[in-house]
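Note that one protein chain is taken out, while the other chains of the complex remain in position.
Right after this comes chain A.
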Amino acid sequence: MTQSVVVQVGQCGNQIGCCFWDLALREHAAVNQKGIYDEAISSFFRNVDTRVVGDGGSISKGKICSLKARAVLIDMEEGVVNEILQGPLRDVFDTKQLITDISGSGNNWAVGHKVFGSLYQDQILEKLRKSAEHCDCLQCFFIIHSMGGGTGSGLGTFLLKVLEDEFPEVYRFVTSIYPSGEDDVITSPYNSMLAMKELNEHADCVLPIDNQSLFDIISKIDLMVNSGKLGTTVKPNSLVTSSSGTLKKRHKKPFDAMNNIVANLLLNLTSSARFEGSLNMDLNEISMNLVPFPQLHYLVSSLTPLYTLTDVNIPPRRLDQMFSDAFSKDHQLLQADPKHSLYLACALMVRGNVQISDLRRNIERLKPSLQFVSWNQEGWKTSLCSVPPVGHSHSLLALANNTCVKPTFMELKERFMRLYKKKAHLHHYLQVEGVEKSCFTEAVSSLSALIQEYDQLDTTKNMPVQDLPRLSIAM
């Protein structure tokens, strides 16, 4: 079994990360009744004997003593990380795995990337190496950050290059929160554009998510919960937005519900690698199957169901509804409509009591309404994990490599150009050492090239599929 390390960068990254660890503990507590440190837990947690001082405390088997998250927390302000360390999760984090500063990056990618990057490069390397050493077989780094700010965006993407050089064999999965239309950070288009170039070049796989979509999902859930449809009640703990016991009291912060959705995404993504099932899917299979060309590594995700009704016997129709929902634009974690764009590849990761016939029936049913690229007409990757998420009997995570990400990127470029044409706030970036106009122009061409690729694929959308002439053999 392999291990993964989570690197949470910036305010957004750390807040999401915190929710993730909370939910991960809850999930493992529900599955692992006997308190034995097994391989599933070891993928995200170390087992440490806290009585031993220094580094010798790792225990590889036997009863759980004290679980430590395989995480590195990075923020250039202290506020968020301090809060985490004073909160109920403080024992889960290893205090040596933090990197903080006081002044913050001022919502400036250049400060995060160039200034703090060079300042903290050695420390970052050291912490990463340490966390890798604690792993038997490190498979993946999960980086969580936002694109619009300064630290998550700048320092978060600086990290990618470091990881690529230092650990070339380990996958880099990046969960990136893209700014919404009404973002209150004025410079977010600059930050996002500059970060995009790094994501294009140094990430193996990116899961773009935006706040607007998360917010819409929350509203939808609230509507459902509060509408009090006759005879149905929502199961407690089954909301994709709910937290476990530890964070309950402080739940009322506005972003918590949204962050929990992202945390659930990460849990479901890794479930088939951690738990058993009849058709397993490891993390390296995600990249293998969903990234047909190295540059096209942006995956739109959707999670269903959002909540479970206390209906114990769920007939197949409900199950099928889960599959239909996964393709509706209301369930995507990005403002995107995959159903009306072109699929390059699609992965369906199912958890719980679902069998291969259910999966096949739904694929057959939904296929006709979806458009796949000509060379990948049956581009489905599927997995079945026997362990459902907490509070559900089954769930589905759909990952789509689809041209529906194009509008997001085009909008990003547009917002960027509006600022850039006027040279607004540009001096804040140019006055940082190592930043020149060329950084901006290169970033723009990188994004334009990517949009171009999606464009070309889109033109093939409605063309009839032709079989190419085959090799002919002389008999």
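Quick note on the criterion: a contact is a pair of C-beta atoms (placed from the backbone, for glycine too) under 8 Å apart; a residue touches a chain by one contact, two chains touch by 3 or more; residues count from 1.
Methods note: contacts and distances are computed from a predicted model.
Q: Would you mind picking the UniProt name of the chain not drawn here, from "WD repeat-containing protein 46", "Tubulin delta chain", "Abraxas 2, BRISC complex subunit" or "Myotubularin-related protein 9"?
A: Result for the unshown chain: "Tubulin delta chain".
Q: Specify the residue from the set A:139, A:175 or A:241 that touches the hidden chain.
A: Only one of A:139, A:175 or A:241 touches the chain omitted from view, namely A:139.
Q: Using the definition of touch stated at the top, determine which of A:63, A:90, A:360 or A:437 touches the missing chain.
A: A:360
Q: With the full complex in mind, choose from A:5, A:111, A:290 or A:390 the residue touching the hidden chain.
A: Final answer for the missing-chain contact: A:290.
Q: Where does chain A touch the missing chain, residue by residue?
A: So the residues of chain A touching the missing chain come out as 1-2, 39, 136-137, 139, 275-276, 278-280, 282, 284-285, 287-294, 345, 355-358, 360, 363-364, 367, 374-382, 384, 467-468, 470-473, 475.
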